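In this view, the complex is presented without one of its protein chains, the others remaining in place.
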Amino acid sequence: MIRTKSFRSIVKNYKAVFFDAFGVLKNHQGLIPGIINTFEYLDRKEIKYYLLTNDSSRSPEMLAQWYQDRGVRQVTADKILSSGMVAMEYFKLKVSNGNSVAYLGTENSAHYIETAGLKTVAVKNIDLNDIDHIESFAFLDDEGFNWNEDINKAINLLRKKNMAVVVANTDINYPVNQNDVSIAIGSLADMVEKIIGKSFIRFGKPDAQMFLLAYERALQDIDVKRNEILMVGDTLHTDIMGGNKFGLDTVLVLSGNTLPEMAQIRISSSGIIPTFICESAVVE
Amino acid sequence: MIRTKSFRSIVKNYKAVFFDAFGVLKNHQGLIPGIINTFEYLDRKEIKYYLLTNDSSRSPEMLAQWYQDRGVRQVTADKILSSGMVAMEYFKLKVSNGNSVAYLGTENSAHYIETAGLKTVAVKNIDLNDIDHIESFAFLDDEGFNWNEDINKAINLLRKKNMAVVVANTDINYPVNQNDVSIAIGSLADMVEKIIGKSFIRFGKPDAQMFLLAYERALQDIDVKRNEILMVGDTLHTDIMGGNKFGLDTVLVLSGNTLPEMAQIRISSSGIIPTFICESAVVE
Amino acid sequence: MIRTKSFRSIVKNYKAVFFDAFGVLKNHQGLIPGIINTFEYLDRKEIKYYLLTNDSSRSPEMLAQWYQDRGVRQVTADKILSSGMVAMEYFKLKVSNGNSVAYLGTENSAHYIETAGLKTVAVKNIDLNDIDHIESFAFLDDEGFNWNEDINKAINLLRKKNMAVVVANTDINYPVNQNDVSIAIGSLADMVEKIIGKSFIRFGKPDAQMFLLAYERALQDIDVKRNEILMVGDTLHTDIMGGNKFGLDTVLVLSGNTLPEMAQIRISSSGIIPTFICESAVVE
Partner (left out) sequence: MIRTKSFRSIVKNYKAVFFDAFGVLKNHQGLIPGIINTFEYLDRKEIKYYLLTNDSSRSPEMLAQWYQDRGVRQVTADKILSSGMVAMEYFKLKVSNGNSVAYLGTENSAHYIETAGLKTVAVKNIDLNDIDHIESFAFLDDEGFNWNEDINKAINLLRKKNMAVVVANTDINYPVNQNDVSIAIGSLADMVEKIIGKSFIRFGKPDAQMFLLAYERALQDIDVKRNEILMVGDTLHTDIMGGNKFGLDTVLVLSGNTLPEMAQIRISSSGIIPTFICESAVVE
């Protein structure tokens, strides 16, 4: 069995922590038991914390509400950085005034983009004979549309008109319970990209823009260098790869995607090496 | 513009012809006009002909009926070789007596496998707590199931039990009218393969086993060597690549997937070089 | 630990055996100890045997000599089927009289193609201003040329003239001793294909044409159906995948690439399932 360290003994040496959410702070059953201690400890030590999530289906406010409802008052909207926010930044800079962003996802996922003053239109509501106003396309969420009908419609829209396509969640699947997974919008986007042969723009860990957004947020709160920040995640290819590449120290926790008995073999076979390994992010 | 030859001047030099169906003999509007002349010419010249199709959604009998209904009496079931047949061959040899093949597709697509004495079960009818009898899995057709529900269910079945997975149609999309395409089962299979990280077995052009099946059928009718057979198709990566690799001479026709104005650029950029290029497979 | 069966108890039920060579009959130290017993047993039982190898660097005669020199008189050239032979078949059918096949590899690897009456020219000897006579290109062996100079020269040749490119050995690396591997010509070909963006023709396991060649050879000796043949190999993605797909029963042996402690995890994670698992192909 792999040798782990206590999370407390590590985190105390940093000025700020970036947390992945699923598998680190919560799982399909709810909060990771004891995780509230971690936030109380960080508050006492005046260590800043931020959540980095490849979730573009909800606004930071909605994501924060989940924690508030479970008594973790520390996780507020301003602590949450999502790949949906990076996508929104992009659309704000690149979509012309008055034009629309077509999307696959729920109304919730699009609502967030609209808060930036952008127009959106669900693929199911598009008239393929009236697409002049559509300037960009976003893959936001795997729910909210009919897969067969609307993915095919999206393909034909993208064949009719050349436009920038953004994938706001690059995860390929996500757990729905102890045993089962569900296909994430990232996989659907990969399939469409291969069929139409174009190059999509991807946001979300391990991409540097996600870490940049979080780093800029941290800089608003404290003066901190990259090597004074700890990235904590349960997935080698997103959390640890992205954190390492951005120059952060990284902790792999074994409370999520990467099972204790597989951790060493996954690290060896992937070549993605966390700075530390901990059982979980719980401070006992 | 690319220089083409008359199909008659080429085909007369061969003992047998392998035809791709869609884009060569028919398109979304029906038979390619004049194609019946081709079959009458081949009959007069005693040149044998066979259809090779990456279509696993229907039996040869059902595929042949389409031609019969349109007056092409020459295209009978025994002239048709489909990737569904190669898949059925595989299941006959490899699935144990009494066990089942799970599938995504229409009942029609599964019915064909059942004619070989095999049991099949649609993914939607599977009880994930009772899967001992399921020994193999087939991707057959993009219709006949709920994409969201059943593709996710297929993924969780394949995570629960390790079994051979066959992709009986490797096309990534197909035309539904002049302008639009629809995602083919091959793309859905590629997505599932990537998510679960396993290696699927693929049948259909350009794979050699498809050509082997057709060649063995031809040998039942005549004594013919590979270089006495002409492969006729509209798609470089399946028809022409597969034919070349199997040692056949090949004709690219410009009546389907490969448009006349793009033919030369596609050949140059792909490095897949047909022996000949013809406007169509019609014998004037 | 995985449960294995004795090779003798399995092989006795078949009319013919296809052996992979490296990791099954020999390794970097020489013959697998005791393997000669296997051939004597097969001879006594009148079970036919053939070697299928992704080795295009030597002729069957040269490959057989290695076994003869070590006292295995049973392995003669007519028992050996190599991916180089499939490539030679292709060139015989597709290269015009008088034209040349350019190649990367040793003179030995090209000599074999020349025995079929074809002309060859090593990349290092090509004058890039005189390439009209070059009709096809072959990746044969990782030795016999300067990697830096000649791979770059090959790329520029293939950019200047569109021609069919054959990869006669699709292995990506090969062991040179207990610990170390060496890059195989298949990896160099993959790199060149990606750089020039074209589609190469690949021969060798798991491709069906390799198995077809061996099956046709077997049919010259005996009347045998596919499910009466046993494929024996140490590598899931080539030997076992290819054998399964061709409809053969398969044995994974643990004397080569797939280590005993990793066999089950490799089978589970790849979804490539051998019919049987044996310690080795040695008949005690």
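Some observations on this one:
Just so it is clear, A, B and C label the chains in written order, and each chain counts residues from 1 on its own.
The rule is simple: a residue touches a chain if its C-beta (ideal position, glycine included) is under 8 Å from a C-beta of that chain, and two chains touch if they have at least 3 such contacts.
Just so it is clear, the structure is predicted and the values come from calculations on it, not from any experiment.
The undisplayed chain touches these shown chains across the complete complex, A, C. The omitted chain makes contact with just one of the residues A:R8, A:K119, A:K194 or A:R226: A:R226.
The missing chain, though absent from the display, is touched by one residue of A:N13, A:N37, A:N179 or A:S269; that residue is A:S269. Annotation: of A:I155, A:A168, A:M191 or A:M241, A:M241 touches the absent chain (contact as defined above).
Across A:H28, A:K94 or A:H111, the residue that sits in touch with the chain not pictured is A:K94. In the full complex, subunit A touches the hidden chain at residues 89-90, 93-94, 158, 162-165, 196-201, 207-209, 212, 226-227, 237, 241, 244-247, 267-273. Touching the omitted chain from subunit C are residues 142, 146-148, 151-152, 155-156, 159-160, 172-173, 179-183, 187-188, 190-191, 194-195.
By our rule, only the chains that are shown with their structure count from here on.
Because contacts link the chains only in sequence, without closing, their graph is best described as a line. Subunit A and subunit B have Cα centroids separated by 40 Å.
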